[in-house]
Structure formats: C-alpha cells, structure tokens
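Comments concern the structure below.
The complex is shown incomplete by one protein chain, all other protein chains being positioned as in the whole.
Now for chain A:
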Amino acid sequence: MKLELRGISKAFGSFYANKDIDLTVDDAQIHCLLGENGAGKSTLMNVLYGLYQPTEGQILLDGKPVEFSGPGDAMAAGIGMVHQHFMLVPVFTVAENIALGAETTKAGGVLDLQVTRKKIREISDRYGFDVDPDAIVEDLPVGVQQRVEIIKALVRDARILILDEPTAVLTPQETDELLDIMRQLKANGTSIVFISHKLREVRAVSDVITVIRRGEVIDSVSPQASTTELANLMVGRAVELNLNKAAATPGAAALEVRDLSVVDPAGTTTLDSVSFTIHEGEILAVAGVQGNGQTELTEAILGTQPVTGGSVKLAGEELVGKSVKSILRSGLGFVPEDRSVHGLVTQFSIEENLVLDLYDRPPFGKGISMNLEAIKKNAKEQIEGFDVRTDNPLNPASSLSGGNQQKVVMARELSRDLKLFIASQPTRGVDVGSIEFLHRRIVAERDKGTPVMIVSTELDEVMELADRIAVLYKGRINGIVPGDTSREVLGLMMAGVSQEEAFAQAEYSKADNEPVEAQPASEHDNQEGEAQ
C-alpha cells in the first residue's frame, strides 16, 4: 500500500511539533524516519495512527484521502503500529492481547480464543517467531513482546507497519533478528515506516531515509549516504562522531566492589554477588540490556538501595551502611539515569539545581543561611563552562531541553573534587551535539585521575567511552572484557552467553558468514562511524 502525507502540521498551542511535512512511502518499502529525540518523529506517527488530529494537511492511502478519528480507523485502513512503549496488557496472555479489540466470539459474546491462537501460530510459523499464544506477556522477554506487537498488527491485516524506535530495548542480536523480520515483511509486500536515531540500523535496512529536524523534513537520502553525512543532516551542523580519546593510564585501585547483592521487596535477586574494581584514571563501562541490575548497582553504591550483602570500598573506606549524604561527601559524583526525576528538581531554577548537593557547604552555605551571591557566581561559571543554552539562570530547569538539563546535572556533579564519578545513561535522550560534549567531559574527568563508572544500555556509547567493559546479565557480571571488544561478542554476552563462548562464537561466525553490519552498501566504515 502506498502512503502519502501532504503538508502535515501538528501544533500544541503555539509550538509546532510537525510543520508542513511531506512524505511518501511506496508499496513494500522500508522507509526510515531519522531524527534526534524530540525532532517530532513520534508525533508524526501518532498523527498517522489517528492518536492525534493533524492541525493541517492530508493523509492519502493509495492515492485516496483518508481521515482517522482514532486508532480504530487507522487499523481498519491497514495501518499497524508498534509503539516504543509496548501497548500490551502485562497480565494477559499473548492470545488475549492479540484478540483484544478484534475478538472472535461465540453466541452471547463469549470469547473464542481458539481462532486467535490459530492465527498466532500461522504468523509465528511463517516468520519463525516462536511465540506461545498462552504465555503471559509480562513473563516474556522484551524481544518476544515486540514480536507479539508485530503479530498484533499483522493479525489485523496491516499493510503499513510503523515501528517506533523498535531497537531501543533490544540486544544487538535481537536487533539483527528484527531487521531480518523487517526484510521478510517487506518481501511479503508490507510497507514499513521505521523510526530510529541509530545510524547503523537505519543504513542496514532502509530503502529511503527521510531526515527530520525540529519538526520539519530536512532531506530524503539513500542508505548509501555515509554515517557522518546522516549525522550532520540530523543535527544540522558538522559533528565529530569520533571521540579519539587517548589510552587510559590506570593508577591504583580506587573502587572495590565485592559480592554486592540486592534483593527487591518481592524477593527477587536483582543484583547477585557483583564484584569488580575500578582504578584511578580509568573508565569502566557497565553494559547490558535494560533491567539487568544496572539501576540497583548504581543505587546500591550511592546508598539509596538497601543492600543484602557485600561491600563497596572507596579508597579503602567502606561505603555500605553509610548515609547517602556521607557517601556523597566522601567524593562520589553521581549522575542518575533519569535526570528529570532524580537528577533535578525541575521546578527549581537552574541556579538552584546547580547547588542541589552543595547548598549547605561553603562557599554556598553557612549555618542556616545561603550565600546567594556565591550561588549566582557559580551558576554563571557553570553555564559558561558547560555551554548550557539558556537566557536566564533563574529559569526553571524544566524550561531546558534534555541535553541542556543533562549538562546542568553533569556540571553540578563534576564541580566538586571527586574520588569516584558514576554516570547512568549519561546521554539518554540527548541530542548528538551535546553527546559529543558530554563524552569529552567524562574523558576529561578520567584524565584528571578520577575512577569513572559509566552505565549505559547504548552499546555504541559503551564502546566509545570504555577502557574496560563489564557486562551485566540477570544481576550478575557476565565477564569483564577490554574496551575494544567487538560489538558481536558484547551482544552475545549481553544475551547471557559466557565470555569464552561469546569469543568463540564470534570467531566462528566471522569465518562462516558475514555479520549484519556488512549488509547493503557497507564501506566497512562502521567501526569509526557510529553515532550514538
């Protein structure tokens, strides 16, 4: 089915999330929408799926104008969408989720899931999905949940499938499998709109790439375009994708974590006897698929997560059992994974946010009073030093963009003398330009001799920054490997394959068949040219 968007605009108040967008997706085409977070990709797709009403413009399917008052209309017209946050009822079975809204019934409205189960098995067999119709969705791994979402669209005869950031939650291997599925769907005549900001995937699978920036279509390019070219289009200026950091010169062991374990209130072991050491002047990156214990690990070190066992020693001093405040005082700089909830008080001014953990110490505080002059001076310095884009330090932090908010958090945490720096997802939802800046700051802190721990679910970021990489899987360290370990080995380890086996498998597959990176139009520039 051919899809055309003509002059679509969507305004929220006076703010235009989409402005005059033209887009044509041909039959059986994989069309990628490339853009940074907040560029308006999701808004556009929500308009297409009937969740939002466009302020202006027209949607045409096979040349005929259509109007959708809700997702039901869009589905009836043959449009299916896999949302970034899955739209599945966690406590339902796969069959119940897929039947929902399009149930087959016996007399008197009694559910007949037999028909649905049969359809699921058909589609599952055709694409090799291996999905059990009677499994409870919340017990399934995210990759399988995503397939359930795809089946949901296919059962409803979707001819156009929208995939909104589908790879954000997947391991590299799962991502490769998804790209294969997309190619199969295309071969069967389904058009796909693929939303992403990850250049590697986009180039591997797309037929056409349309770049969106600040709600407007910038350009449509072919997947042959180089990653640098794509990144420049996406950001709107020349960006340096390569950090080219110097080799680390590790000093003495600084942070020693031994057998650290955390059990959550439901009795599940979320962190299981984790041990590692970070040396001075070294970046240890913790890789892993989201939800494998990363949050618990960082929070256990910070002291906000009760620990069931183990020890955390910073420069020989035990941190477990101490209060959060005294742990921070002993020289920990901490960037939490969710800046707007845990990193900032968004209603407070930028100035105040820059001293959130320093307000009671000189020069900012003395006794019960605060030195407002010193706070103002500090804000001025930090805003300049970190290039925070704002016209007034008294504006609330919520007025800043994601990247600038993160700069405020990072500026605050790096403004103290640190003995350890921990950053969780330091560049999640941050524009490419700021990513580069923040990465350089992290490396600069390392070069000052501070031990640094980076937790990231973005493999590109891990590979960019790490001197050594620890892979977390189901709450355990599944091996610590050198920073230049290949993407494939890391991906296998993130999926739970042991270190030795991962290296062996990677070696084997290199000899046997080409990995996905080397798919269409590869100039083998992937190693140096990855954004995010």
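The definition used in the following text is that a contact is a pair of C-beta atoms (placed from the backbone, for glycine too) under 8 Å apart; a residue touches a chain by one contact, two chains touch by 3 or more; residues count from 1.
The definition used in the following text is that contacts and distances are computed from a predicted model.
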Protein name (UniProt record) of the chain left out of view, among "Carbon-monoxide dehydrogenase small subunit", "YdbS-like PH domain-containing protein", "(Fe-S)-binding protein" or "ABC transporter permease": "ABC transporter permease"
Residue of A:Leu3, A:Val25, A:Leu88 or A:Leu302 in touch with the missing chain, whole complex considered: A:Leu88
Touch with the omitted chain, as defined above, among A:Met1, A:Ala28, A:Val66 or A:Leu100: A:Leu100
Residue of A:Ala168, A:Ile218 or A:Val263 in touch with the missing chain, whole complex considered: A:Val263
Positions on chain A where the hidden chain makes contact: 49, 51-52, 70-73, 75, 81, 83, 86-92, 96-97, 99-103, 105, 108-111, 173, 261, 263, 266-267, 269, 272-273, 308-309, 473-476, 478, 492, 495-498, 501, 505
